[in-house]
Each structure stands twice: as structure tokens, then as C-alpha cells.
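Other chains of the complex are left out, but the ones given are in their true place.
A, B, C and D label the chains in the order they appear, each numbered from 1.
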Amino acid sequence: MQLSLSTWQDVESYLEHSTGIIVPIGSMEQHGPTGLIGTDSICPETIAKRVGDDNGVLIGPTFNVGCAQHHLGFPGSMTLRPSTMIAAMCDWTASLSRHGFDKIYWLNGHGGNIATINAAFVEYYAQRSLESVPAKQPAITMKLQNWWDFKTVLDTAKRMHPVGEGMHATASEVAVTYAAYPDQVRDMVLEPKIAPTGSFTDAYDYRKKFPDGRIGSDPTQATIENGQELITVTAQAVASDFEAFINTP
Amino acid sequence: MQLSLSTWQDVESYLEHSTGIIVPIGSMEQHGPTGLIGTDSICPETIAKRVGDDNGVLIGPTFNVGCAQHHLGFPGSMTLRPSTMIAAMCDWTASLSRHGFDKIYWLNGHGGNIATINAAFVEYYAQRSLESVPAKQPAITMKLQNWWDFKTVLDTAKRMHPVGEGMHATASEVAVTYAAYPDQVRDMVLEPKIAPTGSFTDAYDYRKKFPDGRIGSDPTQATIENGQELITVTAQAVASDFEAFINTP
Amino acid sequence: MQLSLSTWQDVESYLEHSTGIIVPIGSMEQHGPTGLIGTDSICPETIAKRVGDDNGVLIGPTFNVGCAQHHLGFPGSMTLRPSTMIAAMCDWTASLSRHGFDKIYWLNGHGGNIATINAAFVEYYAQRSLESVPAKQPAITMKLQNWWDFKTVLDTAKRMHPVGEGMHATASEVAVTYAAYPDQVRDMVLEPKIAPTGSFTDAYDYRKKFPDGRIGSDPTQATIENGQELITVTAQAVASDFEAFINTP
Amino acid sequence: MQLSLSTWQDVESYLEHSTGIIVPIGSMEQHGPTGLIGTDSICPETIAKRVGDDNGVLIGPTFNVGCAQHHLGFPGSMTLRPSTMIAAMCDWTASLSRHGFDKIYWLNGHGGNIATINAAFVEYYAQRSLESVPAKQPAITMKLQNWWDFKTVLDTAKRMHPVGEGMHATASEVAVTYAAYPDQVRDMVLEPKIAPTGSFTDAYDYRKKFPDGRIGSDPTQATIENGQELITVTAQAVASDFEAFINTP
């Protein structure tokens, strides 16, 4: 069940039995020569839709441009400033809270979003915490979950790509996008096979250190089949985790 | 050609022959008992993808939550505050400008976005205009185009729905979403057949005046076939208009 | 009755029988070689004062610097950024609402303000709309009315200046300022007689396309007499429209 | 010479011999039972216009709503938040600096504005100070001058109103407004004759302590004649001070 494809009466009915929602959150940034710019949004969106289809959970719209300033050296990458992203996430949250949603599960596809997502949670909670008597807003609970960060998913990825899974433009995330968009498979030889690793600051520093955009990965291992399996495994993990989340008082 | 489904090298190649991009921009808000909450994002996204497929134009990600405070009385509606939306649009624009895009065509699906989109353009231009010597940012040109606002599209809509096209949850926009998501057609009788019209302020005022969310429309006229035709007609109009836009010095 | 020239007891008495106010809103920007920089503030201020004098309506202070980034290529033009203007308009509105004004009629003199004024309304309404229970602020209604945008005014302008009324530094607005400040009439020959038309982005683009600042107008047609008539006609239209506005539930 | 009543060519010519400007800045707030809400804007505007007329100095538009949160307990009072006022003043300043004005003299009419005006100066200067190489903006100098804060003016006020000049709704400022608007003279007996004095925090505290709005004053002493003399004396002081200001390297 997707919010975007629901009527308001559908949502009204849903709220009668559940006040939880999954919101995919990603990024629009280069993912090396074989990865799609939308990778980090496509992954959580695809997985969340599967959860929605299989488990009747409501899936919100995808927050599709995140914090990716370090990728701006590569054409097509887009970013929000963290302060903008915090404001936007607080508006999304306030909107959902207005209707009675009190368990918001952000399914994240981008490591570079983690800090700002958590900061946005704190920004939102702080409004209520600063009140002597909490009158302005009802209490809500938010959770950040990276889609790759379940034991079953990590194990699957390790089995599939024991070498060259990497940190950016990983074999697994590229596989998921290939499963989602089979006509977008890119067949290339990458040089070096496994990209270098390291830390970085701004976009100029990043491009100098990681000339083709990848960090530590060999995404040529990505296949549609692996992507399909990853989606299935991850969707199951998310479904269980979300269930536990909404059942926690 | 979609940015989300491109690699950075794809975008680099595209920029060698064109510095224009179409960005769909919509909203997430109730569209009456038979319309989808994502209607205003689905319409420009669907049309833009058609333009991208048919004409090789690059289509950016969809700015999918807009200014819809007046719809917050209906479950599932979401909004950005205008100040947030201006900040986010400026970040998107600065990202695209960074790569050399200098013609940004925002294909809009929501009347309630018009003011804020135009204000965001002014916010962005003002940075450059306030400099005695324009050093910080290259010049760019932005255009706002509502998808329904072409003579051919208006004529088509009028022919299809001479009565009850309406102002919100229009027969045409609902038709476009049905063409995009044929399994989402809602078959209902609405009472009154044609919704009331009028002005409104905040969400409380809106809900009181328009109890089922529609304004002036009878969206039960919407059909998949009409939606398909509207998509075709609009995509042609957008393609021509975009071509003229990028060719204007 | 002007707020600026009232005591607080005067306002207290006024509020006993009316909670409506007219606030003139304009700009400080070049208006071609014969037009005054303050034109867009002078026009709504002059008209509003007439309405205040003739009808006992309370007239607020003039919001005198608006969104005019595109005019910054011409000496003396001033601008707010839209985000600043939204913040300022919200503060003005919150102040008036605090006292019980719930019908605020912004009489606008500048086309470039329209988007940001509407965005400011949405920013203000959104605070209330985002609350599950509207506790923070009382409901209010705001209206944006461009002074030139009444049928009687458009007809009068068309009769007076059938050719060369124009889009910026119009014959009519210059006439109104001449009526308001008869010692400021500028007698010049302009070349070309009618200025070019077109669209624009930032201040550099504007100045290049419209070298003397006018768009599409021949303001040498402006006379004190025409200005006087326009003030009278517009004041009557505003008075009726405001009356209807405050009487709408 | 007033900016509002100038053409852009007038300003262009002015800038050839002077890059200084006087900007009146005031407030819109209660001034007791006999004082006008616009008092703090009327005073600097009236004095500045006199300076402009007598000395050919360019006078900017009046910044007419300032920081007056403490007066909001009285109908008609309006305020900007300091953060809004800082943003607006910075936009005004950036606009003027864009044209080459590098000496901006803010003639202030409201004690409650002093802190925020000075903070706005610092906000503006800080942009340049934070740059290792000052590239973004040209250097400018700003001065805050309260109109009443000259020895000649203080002496005159003391001679005219040796008792009951007061701190808010002073006899002198009310006199200046009566001279500016002779038809607005209010003839009343006030009780107590001289208002109480003290400090205050927010609007609730202020109204409790100063029930009719005045602080320490007996404004019934105000006369048109005294106002006229005060305008003359102050305009002379401002003219000299401004001359010294623009001649300081």
C-alpha cells in the first residue's frame, strides 16, 4: 500500500488499525561507471514497496534527494544542505503526525544521510522536549534503518560478494537497482577492479581520491538475480523489524 | 532519459550537447474520493518521462511533496512550508547549476505550488542580482510550466469533460493517473456529482467548505483512455515548449 | 483612517465594529526614465488612503520594499529576498492577528510581489494547518489584490492608454504617482516610444533586455488628470471589494 | 531628495558626487492616549525629509515597522522579530551597496530598535570579515543615529519640557508628530499627569506596569510650535553629522 497511490479515505481506514508508516529516504548521486544516480533512492523504494505489497504496510513517498555534497564533483549529483534536509524532514513528519501517525520508520539508502536524519529526529523531538507541558504536538517515535544493515542482509551480501562489496557503489546496491530496472544493467570492465578506499571532505577532495566515483567496490559483480534475492531478504527483515517497531509501546 | 536511471558519465555526455533539464514538481495531497494522493506528482512525472523517452531530454527526479497546507484536514496529505520549499528548490538548482545546467524547466502538477516555485526562482536569482560583479554563480534560466496549461491540453480537457472538469481533483488529472496506474481506477458515485467551488485559507477552512476534498469537479468522468490521450497531447506540447526554451538565448 | 495616525484607543474602538484592515504593499525599484522609484508603493498607498478617508476603513503602514531583484541593475532599486519578505509579512500578520484583526487585505502595487505574497499567506496558514488541534493562533483570512486588477480600472486604463500601457512603468501607474506628487511630473521624450517586451531572469539579464528599465510601455502618456481619475475609480473598486471581503463569513 | 520620488537616472547622477544616504527607521507602536502609533517612524521621516530638502541629501524609504514586541498588549502595535529585522536590514543594505552607496546613515526613531539595528550592522559586516580575502562585497560604513540624541536637541527638549519629557511617548516626539500632522493633535487630560517609569520584559508585563502605554512622560505638553522647532533643530544637527560622517575616510 503506497500513500501516493491511496485516496484519503484509504489512509483514513488504514489509520484505524495502524499508525505506523515506512518512508523510503535516499539520495541522487553518482554511483560509479556502472551504477545509477538514483541508486540510493531506488533501493529503499523498491524494498519498501515490496514490504507494502506483501504486508499491507503503508509506504510514504520517497525522500529522493539527500545529503551528497561530496559527490558534486560528478555530473548529475544533487544535494540538500543538512539544514534544508532537517527542515524538510520536520515538515514531512509534522504532516504525518497531524493525521495521527506516531511511528515513522525511515528506510534509508544512503550512508551520507545518516547523520542528518538523526539530527532531524532530534530537531523534531526538541520542540516537544522544550515545553514544560507538552501541548503543541503529540508524541511520536521515529526510527532510522539502513536497508543493508540487517544481519541477514549483510550475510547475503557477504556470500554473494565476498570480495569487493565496497563502501560506495557497492555490488549489492547496484544489484538491487538492476533487479528493479533490468534494462539498466551496465556491462563494463572497471579499472581498477576494486576501487580505492579512504576518507574525504568536500567534492573536490572526493573526486581527486576516487576518480571514477566508487569507494572500495567492484560493482561489476552485480547481477539481476542477486538483486532479486537481496530485495526478498531485505523486505523480510524490514517487515519483521517494522512489526516490532510498531508494537513497542 | 532519466537522471535517476543514468550514470554520471551518461550525464556528462548529455551535457556536451544540452544544458537543459526538465524537473517534475508536484505534491502529496488528497484528491477527493476517487483521486490518488500522489496525483500532482504522478501527472508531471508521467508526462516528463514520456518526453524523456520520446525526445532524449534529461528528466530530473520528481520534487514530490509541495505546498499543500490547505489539504492537511484530509488524512495522508503532506506539505512543506514555503520557506522550506524555497530552500530545497534552491539546493536542487545550485546542484544542477554546479554541473553546467543553465536551463531548468520545472513541470508542475499542483496549482498550490505556483507561488512558491516563482518565489524560489526569485530567491535564487537574487543571490546573483545582489552582487556588483556576478562572481559566485553562473547565470541560469528557470521556467515554471503547469502541465495542464497549454492550449492543446486545455482544448482536449474541455472536449473530454465539457462539464465538471473542475479546479481540484479534476477529471483530467485523475484520468492521467488512471492511465499511469490502471489498477488504481476507483469506481464510485460521488455526491454531489459536481463539487462546490470557492476560496479557502487554512486546512480547517478548506475541509469545512469542501467536505470530500474536491473543488468544482466531477472526476468520475476520468477514464484510462482519456488519460492516455492527455499524456500524449501534453508530452508533445512540453517537448515543443522545452525545445523553444532551451533555444532562447 | 490610518493606523500610523491613530492612537491605540482609536484602534481599540475600530476593532469593536470591524476586524478588517487594508495594508498597502509595494516596492522600491526603477520605473524607467520618467517613473519614480517608489511608484509601486505610492500607488497602493495613495489609493488605500483614499479608501480610508472615504469609507472609514483602517489602513495599515505601507510595506514599501518588496521583491525586485530583477531591477537591481538600475541605481536606487532595492529588494528583499523572498524568504525575508515571507518572514516580515508573517510578523506583520501575527501582530495584527494578536489584536483581533482577522481579515487582512493586502493592496499590492507590484507584479513581482505576487508570488511571494501568496507564499507568505501559505507560510502563515501552514502554522495552523499543521496543528491537530488549532491552538496557537486564531483563524484569519488574507487576500491579495493588485490595485490595477479590477474590470473598471482595466477599462479605464485601456480607454486612457489604448496603446503603450505596457507591463512595467505603465502609463497608468506613472499617472497615479503624478497625481499623488504633481511636482514630480517628468517631461521627456523616450526612445523608443514604446519599450520592448519579453521575459527575464536576474538583474543582469533584465538590464540587457530593457536598457531604460521600461517593459512594453509608453509612460509619457501619463498625466495628472488621468492619475486622479484612476485613483478615484480604483478606490471605489477597492472599497466595494473590501466590503465584500469582510462580509464573507 | 527622496529615493522614492527619484528616477533611477536621478540616483545615478547623485552617486556621481555622493555615495551617502540617510535611511529613516522607526516603529509602529502605541504612544499613549495622545500619541500616534506611527510616531517613531514619522519623526525620523519628517526630519530626514527636511534634511533632504535643505541639503540635497538622498533620503531612503522609511523602515517603518521595527522591534516593538513589548507594545503588543496595545491594539495596533506591530513588530518584527529581531531575526527578521536583521534579515530585512541586510537586504536593504546589500541593495544599496550594490549601487555603490558606502555610507549608510540610519536615522532612528525608536529606542527599542537600537540593539537590533546594531546587531544588523554586525551581521552585515561579519560576511566580509569572515573572508580571508574580501571578495564578495565592497566595504561600507553604517551609522546609527537616534534623532533625539544630539546635544542641541536634548537641550531644546529640556528647555521645552523640563518636567515630564519621559521615556516613551515623550512630549518631544509627540510634538514632532503634531507639527508633521497638525490635524492629529489630541487634546486630553491624562491621569496620572506624568506616567510611571520602570523596566519591562514582554507585552503582558509592559501593559500591567504602564496601563495607558506611556513611560515617564506628560505628552500633553506637546505643541505644534514646539514640534516645528524640534524639527528644525534636529534637521540641522543631522545635516552636520551626516556631512561629517560621509567625509570621514
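The working rule: a contact is a pair of C-beta atoms (placed from the backbone, for glycine too) under 8 Å apart; a residue touches a chain by one contact, two chains touch by 3 or more.
No experiment lies behind these values; they were computed from the predicted model shown.
A.B. asks: Of the full homomeric complex, 4 copies appear; what's the total?
C.D. replies: The entire assembly in this structure file is built from 6 identical chains.
Simple rule for what comes next: only the chains that are shown with their structure count from here on.
A.B. asks: Keeping to the contact definition above, tell me which chains border both subunit A and subunit D.
C.D. replies: Both subunit A and subunit D are touched by B, C, going by the contact rule given at the top.
A.B. asks: Specify the chain most distant from subunit D by Cα centroid.
C.D. replies: A
A.B. asks: Any idea if subunit C and subunit D meet via the same residues, over half in common, or different ones?
C.D. replies: Result for this pair: same.
A.B. asks: Using Cα averages as centroids, what's the distance between subunit A and subunit B in whole Å?
C.D. replies: 24
A.B. asks: As a quick test, compute the distance in whole Å between the mean CA positions of subunit B and subunit D.
C.D. replies: Averaging C-alpha atoms per chain gives centres 46 Å apart.
A.B. asks: Can you list the residues of subunit A that touch 2 or more other chains?
C.D. replies: 95, 98, 100
A.B. asks: If you connect every pair of chains that touch, what shape comes out? Choose line, ring, star, complete or other.
C.D. replies: Per interface graph, the chains form some other shape.
A.B. asks: Check the chains against each other and report every pair that touches.
C.D. replies: A-B, A-C, B-C, B-D, C-D
A.B. asks: Which subunit C residues qualify as touching subunit B in the complex?
C.D. replies: Those residues of subunit C that touch subunit B are 67, 69-70, 72-73, 79, 81-83, 86-87, 112, 114-123, 125-126, 128-130, 134, 139-142, 201-205.
A.B. asks: Can you list the subunit C residues touching subunit D in their complex?
C.D. replies: Where subunit C meets subunit D, its residues are 2-12, 15, 28, 30-38, 41-42, 60-62, 64-65, 72, 74-81, 83-84, 87-88, 91-92, 95-96, 98-100, 181, 184, 186, 213.
A.B. asks: Sort out for me which residues of subunit D touch subunit B in the complex.
C.D. replies: Within the complex, subunit D contacts subunit B at residues 94-95, 97-98, 100, 135-138.
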